[in-house]
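This structure is in structure tokens; I'll ask about it shortly.
All protein chains of the complex are present and in place, except for one that has been dropped.
The letters A, B and C name the chains in turn, as written, and every chain counts its residues from 1.
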Amino acid sequence: MDHKVGVLFVGVCGHLSTTVMAGAIAVSKNLCPATGLISEKKPFNKIKFTPLSDFVFGGWDIRSCADSLNALKDLGLENIQEIWEIGQQIKEIQIKTFPGITLNAGMAISEISEQGHVFKTDSIKEAIEKVKEDIDHFKTENKLDKVVVINLASTEPQISELSGLSSMESISKLIDENQISTIRPSLIYAYAAITSRCVYINFTPSEGGFSGGLAALAHEYRVPVMGSDGKTGETLVKSALAPMFAMRNLEVLSWEGYNILGNMDGKILQNAENSSTKIRSKDRLLPHILGYQPHSRVSIDYVPSLGDRKTAWDFIHFQGFLNTKMTLQFTWQGCDSALASPLILDLARFGILALERGESGVMSHMASFFKSPWGIDEHSLEKQFRLLEDYCQKITDHTP
Amino acid sequence: MDHKVGVLFVGVCGHLSTTVMAGAIAVSKNLCPATGLISEKKPFNKIKFTPLSDFVFGGWDIRSCADSLNALKDLGLENIQEIWEIGQQIKEIQIKTFPGITLNAGMAISEISEQGHVFKTDSIKEAIEKVKEDIDHFKTENKLDKVVVINLASTEPQISELSGLSSMESISKLIDENQISTIRPSLIYAYAAITSRCVYINFTPSEGGFSGGLAALAHEYRVPVMGSDGKTGETLVKSALAPMFAMRNLEVLSWEGYNILGNMDGKILQNAENSSTKIRSKDRLLPHILGYQPHSRVSIDYVPSLGDRKTAWDFIHFQGFLNTKMTLQFTWQGCDSALASPLILDLARFGILALERGESGVMSHMASFFKSPWGIDEHSLEKQFRLLEDYCQKITDHTP
Amino acid sequence: MDHKVGVLFVGVCGHLSTTVMAGAIAVSKNLCPATGLISEKKPFNKIKFTPLSDFVFGGWDIRSCADSLNALKDLGLENIQEIWEIGQQIKEIQIKTFPGITLNAGMAISEISEQGHVFKTDSIKEAIEKVKEDIDHFKTENKLDKVVVINLASTEPQISELSGLSSMESISKLIDENQISTIRPSLIYAYAAITSRCVYINFTPSEGGFSGGLAALAHEYRVPVMGSDGKTGETLVKSALAPMFAMRNLEVLSWEGYNILGNMDGKILQNAENSSTKIRSKDRLLPHILGYQPHSRVSIDYVPSLGDRKTAWDFIHFQGFLNTKMTLQFTWQGCDSALASPLILDLARFGILALERGESGVMSHMASFFKSPWGIDEHSLEKQFRLLEDYCQKITDHTP
Partner (left out) sequence: MDHKVGVLFVGVCGHLSTTVMAGAIAVSKNLCPATGLISEKKPFNKIKFTPLSDFVFGGWDIRSCADSLNALKDLGLENIQEIWEIGQQIKEIQIKTFPGITLNAGMAISEISEQGHVFKTDSIKEAIEKVKEDIDHFKTENKLDKVVVINLASTEPQISELSGLSSMESISKLIDENQISTIRPSLIYAYAAITSRCVYINFTPSEGGFSGGLAALAHEYRVPVMGSDGKTGETLVKSALAPMFAMRNLEVLSWEGYNILGNMDGKILQNAENSSTKIRSKDRLLPHILGYQPHSRVSIDYVPSLGDRKTAWDFIHFQGFLNTKMTLQFTWQGCDSALASPLILDLARFGILALERGESGVMSHMASFFKSPWGIDEHSLEKQFRLLEDYCQKITDHTP
């Protein structure tokens, strides 16, 4: 066993996982600066995080891996030879992809799954065992003892009966009784990861990967867990802007947000049952920050020509002194995977740090990374960030 | 003497002063809610501030007062009868306006001044004495002992030799030697206000109202002073958004801001010598918040048809992970006087509070109200706001 | 009988009708210029149109009339006394409002109807007779022989079986067999108007007011008809911009349009069955102008705080030379009734002109006024406008 650290992605063949791996390679080779990585910036860079070159990647997918060059073309790297070489390295990783789980994943996800890439089973228990075996195999093959499992898969439909996930006991019951219709694949990966003593991170809004039961399980198995739903674009801007209205006692009358995007994420979110999960996650912050619920809307539409370039238009109608109405509009044009991937590397690093420090359960100081922060009801970006700064302060104060 | 508090505006006939007075009347009569006033909101509303109905208004101007109904029409009040009545009350106040000072005010300002509304003098000392007499007269007539003087006049040209303002002694020298070419009217009002033991607030970017010398003078005379340049629109949004890029380690490549407005403020700012003062004030925050200076621009153009409805378009070009370039644009459409006027009432209230608590010199905890906060180099809106929260906490902790 | 001309609105109590009447009054009294009226502009002003002061207004509604002052407040008139007087004049007109028809109007419309304002019947024939009697009564009372009936009512749900409207015979059959479920109120008003020899104008997208059968009926009764769906905002801009892409051989990949509005129109369009009628009408022009169907979207959402101030954001993704992708975005912030009302006065004038000239059937030269121009498949604004110019040229050439 050595200093290397494993990172296993649920959805390792996707655009996002590919970008995470490309970024880890490019930054460790100094092909580009560490822009976007918090862990490389003051004051966090005082902490000894896992070097990016020490990450060993792998994961599961329900589809074959597309040409990784495709995912890299739209990003900002300029040297064609270098892009090609990175693409080759990623290809070698993706060859070893484990088949994924589609047990009750819903129509939209099942439809994109491919023959030979799905582990077929009707048993929750069997599915969990399979994922745990994959983790063990990955550890042994790469001589690792520390592994982070990160869910980057498409958004699943909502779970009808969330109470089943509220405690360790109720989850055990779901598994024992093989209640397929009330679980989702996200629960299977999360359960397997935690009980295999991996750090577990739910970067998606899928509800199976984020519950009271899992939090308790993480305490029991002494591993840190984090989530949910990476805050990368429109919601990030909202969490920076909404406090401004509160701090000026300006009344938000309406906050209408329209998102258009063209990647696989967008394609899956075309389906109402999947998008409702996402929208619920994105629409959470306004009442928390403002103290009241203005008229608000979060819509997500699939526009194939955009590819990974997501655009959001937000229209904010507000009322000020003497009942005067005014507006603020913003247009956010981001590259989804370029925004999300440094967060994922940061989360993996903070996850390993917590594991090494013996912390377990929900890491609520990671709130600034998530649309639906697990373990705390704080949505203001700056206040969330302060939690992280305080955490870091505590660590560095006690480090000689 | 009673519980009433005097508020004297430099520029009492302008759109902004008129809106401040209209707001104070309308809110105290319950014609509209106190939206926009921080002092009426948690946690600040625990403090006993001066009731709005206890403010007695007055001031100086270099022009005759325009029809105040004109200024109120574009705001959000709906009852025509009520608007008319408020207009009448303001008219009675504005009848008593003192003539203003134009000593070395620059071409643009001198040109809008009107015969019979300017106190003619070639002596700085005489000008100061005149302002002090006006203050005394106002106090006596209204039986007041506490007065706040607030500069709301048009932006003056920059001062060539700022070192003359750096200490009490150097200012005394300027006055004694009657160095007209190195002072501006803003200095005269500030000096007169402080030495008359008034709270002084510089809501403009004019440099005469904001210096080391004035800060020392305020200590000497045991009065609180605040400034400079009210943060109401584009800069407010910038100070909420810029920290987001820092908190995500995203590199801002270019931040281009274009402001268009149509009121008197905009008309004066058409002149390069006046607008450079303003632009310097607006362009200060990015290097402080980001830690480096991106390519940036703040332009202000006069578009008469807009009236008091200011519009700003900001284009932010930034670079993220793997050198990927992205953009954020926002369009801010605000009503300038509706945004500024509650800040002015809040500042007056905090000013009187400080005076009563025996605080003197620069009130740096008021940073969130200003584009160029006096006494502290903090530009992040949330961090500035925390200073105010901490100040309030301290007060309320010691109040039974 | 004299030179006066009657104008009857379906929906006479609405925001839009109120604004039309206010505009006719204000312009004829010279309280504001005729901005927005084509008929007052070169080259059309060479034609002798009905003076605005010769219009006599009236109409039907299913609700009581709201305070007309409310509708006028947000417009650009400034003199409060004048606004009040106009409001009084409109009130006198609206007192005489005829009860409206809700026969198979759909849930959303029926729900806003008020007791005592609906003519109750289960018979199509009876409903038609009632409307015809109202027209006769209006003519007699006001000593008119020329009347224009204009549908300004809320958008109705689509009609399931449009083939029933394709000929005069099929419409007669619908009426004879009293097939309530395949008609809508719009058909009843249109049928009554045409057979009462009125000019008929369908300013809404409601399908009952716009069909082959009605066109034939208009020929039979020798009256001009026009429609459908006034082109006032987003679609107007689209019809000006889309030809640009065609003229430059740029390929539109996606054209996504998001509309938010807060008036009664928006409230009714919250209902999917009503909005689908509207969206079908708005989404018609791109394939006609471009020659192919890009990915496109027209969404309409209700945002109450906006009132009559409609906002549209359109995002156009296009591809140029060497497959290079680019974007154009626009934000349209219009006052719906101020945009639509001059069109309505122009349409009434052109309608009376055609009637006097003995023209009958569909007036396809009016295409530039409509989202779904009746009688011609031309959607480019400039090409539509040329039809009107040519029509005007023909008339003025033959006038001494």
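Here is the rule we use: a contact is a pair of C-beta atoms (placed from the backbone, for glycine too) under 8 Å apart; a residue touches a chain by one contact, two chains touch by 3 or more.
Everything numeric here is computed off the predicted structure, so don't read it as measured data.
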With the full complex in mind, choose from C:119, C:221 or C:385 the residue touching the hidden chain. C:385
Kindly state which of the options B:112, B:260, B:376 or B:395 is in contact with the chain not pictured. B:260
Among listed residues A:73, A:120 or A:394, the absent chain is touched only by A:73
Missing-chain contacts on chain B, rising order, are 253-254, 256, 258, 260, 295, 297, 299, 301, 303-306, 311, 313, 315, 317, 319, 325, 329, 331
Touching the unshown chain, chain A contributes residues 73, 78, 80, 84, 331
Which parts of chain C face the unshown chain closely enough to count as touching? 19, 22-23, 26, 32-38, 40-41, 74-78, 236-237, 240-241, 243-244, 247-251, 319-335, 338-339, 341-342, 368, 380-383, 385
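The rule is simple: only the chains that are shown with their structure count from here on.
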Approximate Å spacing (C-alpha centroids) for the pair chain B, chain C: 49
Please report how many Å separate the Cα centroid of chain A from that of chain B, as a whole number. 44
I need the residues of chain B touching at least two other chains; which ones are they? 78, 331
